[in-house]
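Every protein chain of the complex appears in place save one, which is left out.
Then we have chain A:
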């Protein structure tokens, strides 16, 4: 025990020193948990990209396995002596040969393990990785190149490169011109279907006509006799005129289109075929020989001969592929680019949607509404909306946005109002609007004011809310509007009436509105009274004061709200599953085909991708590291978006630094 100096009074020790430690402990616990979580995610995530050595494992029963070690763990079941033996989880690849990629091997069963230098790992377009020894290449012209011949490596690499090239070219053609071709073809097809739908009586004949057309196009040119017979029948139908003539026109357009694009289609197909024309014969470690199209092997490496630099390059290359490529094989291979992009677009759209709503609501609540019991109740209600389970928002989004607004955009109201009563309501609305505007502008008529300011404000806002609701209702019930996409609806193909990135963003915007409202209100309340009074004293109106003084001064607080909202929205999965996220869709919501923004499209999302990989995947073992990698990317994406907002906020803070108030 230390001796206290003379005259030391215990009561002089500052009170509450203990609590400093308590706070520090609280913070430390928080930091440790966060770091732990990040560590688990990163450590597991990078595994996907880091090359592992491949061992030749000989077992007691004489069998040999070539595999890399994924996990070294205690066995689940105790041995007889009550001991837990250790076992390896091995990645053997060659799913096409073994039907599975992983094996558990008791470590007691292993006789020897060594690293064969010349074993090769090949990443394939289908069925995952292969671990093998090459035998020979069988080229398209029948020549073979044996594995031990000096030009094997060069030839093999050339085939891989050529295939990659062909794939890129084919992809370019498919995405570009052929994409346009399919769109046009689809349009013609839709028109044909519409023609049939609209004329149910002639449907049979129209179908017959279509069938004839298909038959004729399929006939080769030397079957002239049959062709002319069919042509005659076709002509007879065509001569009936009207819709049949229309059908013929459509068919003719289709034929011309096909003719125009035939060379491209052929070219694309040829490119794809070229990938398959060379074959690699290889031997697995257990001696079985297999063949695989050489072009479908994406890359090969010798895992036991990689230097440290090779490994780093390998890591970077694979990480980049993960970022930039589309998923393959039920999402368990390839990259996650569409999911990254989808998450990004959705979060941005959400932010754009949530800002005006949240900020305007908060301005009214804080600046205009008289601070009575009702306002307080509204405020509490808004704050509590933040606690509603997100799936509830999903259900609401599905009902309101997708089935309500979406199907209205597609096909107008299900059951529109009669024209007469609709017009009557329109008159009511017009009167309401005129009354509201006159009342709101009362200041400007040079008459005696007959309502107190706050009562007038409440009346105006109540009236405008009623007018707004009525306006919405009238627009919705309009008997003159039959939807922008009614044609496609007729074919049971909803456009906006099904989940999409727009509806998902709006749903999330709704969900995060409370966050923005609360943050904005705080920020508005923090603007000092002095500057507001100064602004009013300068002859500014209330709105000018809000717009020119209060809003800039509280902008950084508003952005804090947005940051919180983005963080919450970007990581949300449950509601998205109802309003537009799906497992796989290569088309992005933004691309180079007009009209560039395709907000009705369904999209991929990192959060959902994690769920899909981890719990819906046919091979969840293989997907497990991908789950971590995807999680890691989701976190990184949220951080990047937040950093963007934080940078803007700091810029604003510097601009409106308010140290002296």
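Criterion: a contact is a pair of C-beta atoms (placed from the backbone, for glycine too) under 8 Å apart; a residue touches a chain by one contact, two chains touch by 3 or more; residues count from 1.
Note that in this section contacts and distances are computed from a predicted model.
Novice: Given the options "Acyl-CoA/acyl-ACP dehydrogenase", "Electron transfer flavoprotein subunit alpha/FixB family protein", "Phosphate import ATP-binding protein PstB" or "Tetrathionate reductase subunit B", which would UniProt use as the protein name of the unshown chain?
Specialist: "Phosphate import ATP-binding protein PstB"
Novice: Touching the hidden chain in the complete assembly: which of A:66, A:298, A:460 or A:549 does that?
Specialist: Reading the full complex, the residue touching the unseen chain is A:549.
Novice: Going by the contact rule already stated, which one of A:535, A:560 or A:630 would touch the omitted chain in the full complex?
Specialist: Answer from the full complex: A:535 touches the omitted chain.
Novice: With respect to the chain omitted from the figure, which of A:207, A:235, A:370 or A:441 is a touching residue?
Specialist: Checking the options A:207, A:235, A:370 or A:441, the one contacting the hidden chain is A:370.
Novice: At which residues does chain A meet the chain that is not included here?
Specialist: Counting over the whole complex, chain A touches the hidden chain at residues 370, 443, 446-449, 454, 528, 530-531, 533-541, 544, 548-549, 552-553, 655-661.
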